[in-house]
Every structure is written in structure tokens, then in C-alpha cells.
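Note that this complex is displayed minus one protein chain, with the remaining chains in position.
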Amino acid sequence: MPDPRFYRREVPRTLADLAAMTGTRPAPGADAGLVISDIAQLDTAAGGDIVYVGDKKFISAWRASACSACITSEALAREAPATCSVLIADDPRAAFAAIASIFYPMSEALDGATPIAPDAVIGKEVRLASGVVIGARARIADHVTIGANAVIGPGVEIGAGSMIGANVSIYYALIGARVILHPGVRIGQDGFGFVPTSKGLIKVPQLGRVVIEDDVEIGANTTVDRGTASDTVIGAGTKIDNLVQIGHNVVIGRNCIIVAQVGISGSCKLGNGVVLGGQVGLADHLELADGAQVGAQSGLTRNVGAGEVVLGSPARPVRQFWREVAALSRLTKPKKGP
Amino acid sequence: MPDPRFYRREVPRTLADLAAMTGTRPAPGADAGLVISDIAQLDTAAGGDIVYVGDKKFISAWRASACSACITSEALAREAPATCSVLIADDPRAAFAAIASIFYPMSEALDGATPIAPDAVIGKEVRLASGVVIGARARIADHVTIGANAVIGPGVEIGAGSMIGANVSIYYALIGARVILHPGVRIGQDGFGFVPTSKGLIKVPQLGRVVIEDDVEIGANTTVDRGTASDTVIGAGTKIDNLVQIGHNVVIGRNCIIVAQVGISGSCKLGNGVVLGGQVGLADHLELADGAQVGAQSGLTRNVGAGEVVLGSPARPVRQFWREVAALSRLTKPKKGP
Partner (left out) sequence: MPDPRFYRREVPRTLADLAAMTGTRPAPGADAGLVISDIAQLDTAAGGDIVYVGDKKFISAWRASACSACITSEALAREAPATCSVLIADDPRAAFAAIASIFYPMSEALDGATPIAPDAVIGKEVRLASGVVIGARARIADHVTIGANAVIGPGVEIGAGSMIGANVSIYYALIGARVILHPGVRIGQDGFGFVPTSKGLIKVPQLGRVVIEDDVEIGANTTVDRGTASDTVIGAGTKIDNLVQIGHNVVIGRNCIIVAQVGISGSCKLGNGVVLGGQVGLADHLELADGAQVGAQSGLTRNVGAGEVVLGSPARPVRQFWREVAALSRLTKPKKGP
């Protein structure tokens, strides 16, 4: 379930109510009076939770899940475990987004009209510059410095000795100790998640967090979106340059180096000590093992193994890239010869 | 003429005055005492307006235009319609920029020293966080939320239910209903327009607006420049990710998806339902028809037809791109022996 420090859940609803509110229909045998109190993912669901199953590859996880209800397609409904009441939707993903919006109707943190919320907890020797805004229930540890006109959203936590630059904004995030965020960094806004429907693009509620571990440094105007259901994570000691984009649910290991203007699409996983050169782009859901190195401007469309060095768009082993550059150059040379 | 909500016009000038102020010369037959009151584009000019003609391809539009005067080159001057008084310039584009600066001398909106201008109109149930600045004559509709330290410039209008993130700045813009702008978005600053001259790069005044239609969402730290003479437009339902650059005069249709770090150069036109992958770049003045799809990191140098799918830098049909990748790879394989 979403972190209650950041998300306030609305009242429980019966399955029949949810069906009526979302234009879906209970499958044969579904318990229309069942009370649903939260949304969840298959592996962490508990009794009273409703989940979403969008593909048959999740059927075994579904059968192992403790969820009480599920939203899915006509075709998958017959695979439901007996303990799970099913709602059938023509567009199950859009319907699940609608249910998430019923339980968590407003996913944007609201800033208060006072600069420092009275219930924010501020440690010792904290330096707050002019114009700093700190939201309700935020917790700022000792020796933190926050630059002018920075905005710390409700419930955010910042560890000891961290330095937050001017004009930074942080929402839905837990920040470690000795973290440096340079001016204009954006942490914790909505990820880019939409379901295409006949009525246009429906927004998928973003109900996760950003977790930034100790000793991370993030460059000016870099953006880190929060997770959809779980967390976007930046591992301890990792250094990120300016104008980098980090999508929702990305998990980055320890001591990585990410150079300026890199874009990491949603749900990528980077190991420890990974190096990404400037302007690299990663497609979504990729995995880069420990020590992987990606040359500047590369475009990744596949996983990268431990210590592997790749280059190019699409990325390939670095030696192969340079062989191809040389071969292409030779192709255009005038042929010698009699 | 520029929108008077955003631009204040200076007093009218005679043709002779404009010639003297810009170092240009009236063509034979020009009416030196003619009073010019505004700059305009050929197709929307009215009596009293001066226009710019920079290429012979505009001659027929010139002849159909209701403009009273024109600035052009020696070579094109003889093509002028009889109703149009001509100023001849060695560098007509630079001279027209100078005339624009005479009528609209300061193109930067000035923020006031008070947070909320007394003549701003604020609707019902509007939530303004700490540090919000709202300029003169701005109009904020009902149920709008504006995050901490955001800046709404003079004359800007924001439609009902929109959510403006922390540290956003908006100038020269009309924003629709239910629009979401994430933190750090920059709307309405000057486009990137300069005329190279022997004295360096002369700034072209940017006198248009940004129009953002209903249900648009724009990601953190994305920048949208205002139009030069007309508008930069983002169509209803379009979703734009983080760190995207949208140049002046770009017109984007409805329900497009534009992924992070895309750059769209000035005056491009996108139809409805266009999808641009991450880090795509578009050269200026391109047209992408409805449903065009451009793969990540592509570089577009030509138009894209309806439903066409392209990839690569320079972009080509997606199958062709992958055939070339395979062919290049084969080139470098060691030849098998006999």
C-alpha cells in the first residue's frame, strides 16, 4: 500500500460500488458485497486489496497472492483463483487506474500557504535560506542546509548534513545523509504513465516514492520521478550530473556515475559502479549489471552484462562499434586499382 | 498584432522616421509621410501595418496583403504592389527586428514587487502556496492549485482545475482547464531567434504567445518558448515528459505523447496522436502527420507521413533502419573461408 506519510486513502468500497464507478462488471461467482479497502500489487497484496492482472504470465503469481479481488480481462477472468473476486473490464489497465484514483484521488502534494509548516520537525544547526518552504510533517535532520526558494513537500525526510540547493523541489521522497542536490533539481513528481483509450490518454496514478541513499550527489536541473507503486531508488555514493532524467521505478545501485543529459526510462535497474556517458538513453525495463559502461550518446535497447562496455545507438560492444565505423568509412573510399 | 494583454505598443511613426531610426531607405514612390502604427505578418496585416518580405516565394502573398508598408531587399523592392510603400534594407531581417523593437521595446514581462498583483483575478477555491507570485491582470480560474514559489506573469490566464507545480514560471500564455505543469516547467520565455550581422547577433523580438489547451500534462523542467509573431500551441490531451524543449511557433496536435528530453525546433507542426520517443530531435519547420511515430534518439530532417514509423539519425523507415544495422554488422564479420 502507498506510504501513508505521503498518501491519504479514501474510504473502503464494495466490489459492486467499484464496478458501478468504473463501468466494469463482476465475473460469475464474484462477491458483489465484498469490501475493498486498498489497491495493491500481486506479491504484496493482503486481504481486502484489489489487484490488476494484465497478462497470462502473472497467473501463477495471482494464484499465490493473498488479494481479495482483481480487475482483469474477460479472457483472463477464468484463470482466477477461487479466493479472488473478479471485475471484468474492456480495458483493465484503464479501469485499475480509475480504481487507484478512487482510493487516492489526488496524487499531487499540496504546499501550504505558510513557509514552514508548524508540524515540520527541524533538527539542530539547520540553515534555512530566505524563501524556503517546508511542508506538513516533513523531517529535516541536523546540519542540513537548504538554499533560497527551495520547496520541501509534505512528509519528506532529509538526512543529516545534506545540502539542498536553491530552487530545488522535493516531494514524496526520503533523502539520506550527506546528500547534495544542486539548484533546480526536481525530485518526486509524477512519472510519465498513461493508458491510451478511445477517450484519450488516461493518467495512471503515481503512488510510490523516491528513496535517495547516503552520499548521493545530483546535478542542477536533473529530474527524478517517483515510483508508480514501488520506489525510485538512487544507491549510496552515486553521482549524477546536470539535466539527467530518471524515470519512475528506476533502481540505481551504489557508486554509479551518470553524466549530463542521460535519460533513463522507467523501471530500469542498474547495478553498482555502472558508468553512463553523457546523453545516453535507456529504453524501459533494462538491466545493467555491476560495472557496466555505456559510452556517450549510446541508445540502449537490451540488457548489459557485468563489466561489459557498449557504445552506439543501438548500443553494441565497443570494439564492434569502432569496427563498424571503420568499415562504413572504407565503403565510401574510391576503389584503387586497375 | 501582438496580444495587447501581453504587449504594450509604442506610438505610431512615419515611414521617414522608421527609415532614419533603422538606417534603411524609402524605395522610389514610397510615401515618406505614411503613418505606420504596427508590425504584422503578410496574411493578417491591416492598413497602417508594416511587414517583412524576405524571399520571392512570398510575392503573391504580398500582393494579396492589406499591409501599408514593407521592408525588403533592393532586389525584391520592384515586386511591391502599388499600394505598399517600401523601405529597402541591406539586411532586411535585421531591419525588421529593429522596427519590431521600436514598436515593442521591451519584450520581457516584468514581475511586480508584490507577490499577488492587486488587479489579478483569482477564482473560487484557488490554492496558492507560499511564495507564489502572480502578475498584473492575470486571471486564475476556479479550483486551480499553484505550488510554492511558482511565478505567473502579467496577463497570463489559467483555466479551471489546473495544477501548477512548485518553481514553475509562466509568461505570455493562455493555459486551459485541467492542465498539469510539473515543477520547474518554463512557459513563454523568448524563443531562440537571432539575425547574424556584421555587428554580431541581433535579437529578433518574440511577440507571440503560448497556448496550452485542456488536459495537457507537461513534465518537470520542460521548456516551451513563446511564438515569434503567432503562437506556440500544445493541443488538448497531449502529454509531455520531463526536460523536453519546444521551440517558438511549434504547433502540436491533440493526444500526442512526447517522451523525455525530446527537442522540437521552431515552427514544426505535429498532427494528432503523434508519438516521439525519448531524446528525439526535430529540425525546424518539419511537419509530422497524424499518428506519426518516431523512435527514441532519432534525428528528423524531413516530414513524416500519417502513421509512418521512423527511426535513426537521420531518421528513415523503421524496417530500413534495422536492415542497415544488420548489414553494417555483417560487413565486419570475418569472411568464412572456402
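In this document, chain identifiers A and B correspond to the written order of the chains, with residue numbering beginning at 1 in each.
Here, contacts are C-beta pairs under 8 Å (C-beta built on N, C-alpha and C of every residue); 3 or more make two chains touch, one makes a residue touch a chain.
Here the structure is a predicted model, which is why all the values come from computation and not from measurement.
Novice: Tell me which of A:92, A:131, A:205 or A:271 is the one touching the absent chain.
Specialist: A:131
Novice: Who touches the missing chain here, B:139, B:178 or B:203?
Specialist: B:203
Novice: Looking at B:245, B:303 or B:332, which makes contact with the chain not pictured?
Specialist: B:245
Novice: Go through chain A and note every residue touching the omitted chain.
Specialist: Chain A touches the missing chain through residues 127-131, 145, 147-149, 163, 165-167, 180, 182-184, 215, 217, 219-221, 237, 239, 241-243, 254-255, 257, 259-261, 278-279, 296-297, 313, 325, 328-329, 331-332.
Novice: Even though one chain is hidden, which residues of chain B still touch it in the full complex?
Specialist: Touch set of chain B with respect to the missing chain: 108, 110-115, 131, 133, 149, 151, 153, 167, 169, 171, 184, 186, 189-190, 192, 194, 200-201, 203, 221, 223, 225, 243, 245, 247, 261, 263, 265, 279, 281, 283, 299, 313-314, 316, 320, 323-324, 327-328, 331.
Definition applied: only the chains that are shown with their structure count from here on.
Novice: To the nearest 5 degrees, please report the angle of the rotation taking chain A's Cα atoms onto chain B.
Specialist: To bring chain A onto chain B, one rotates by 120 degrees.
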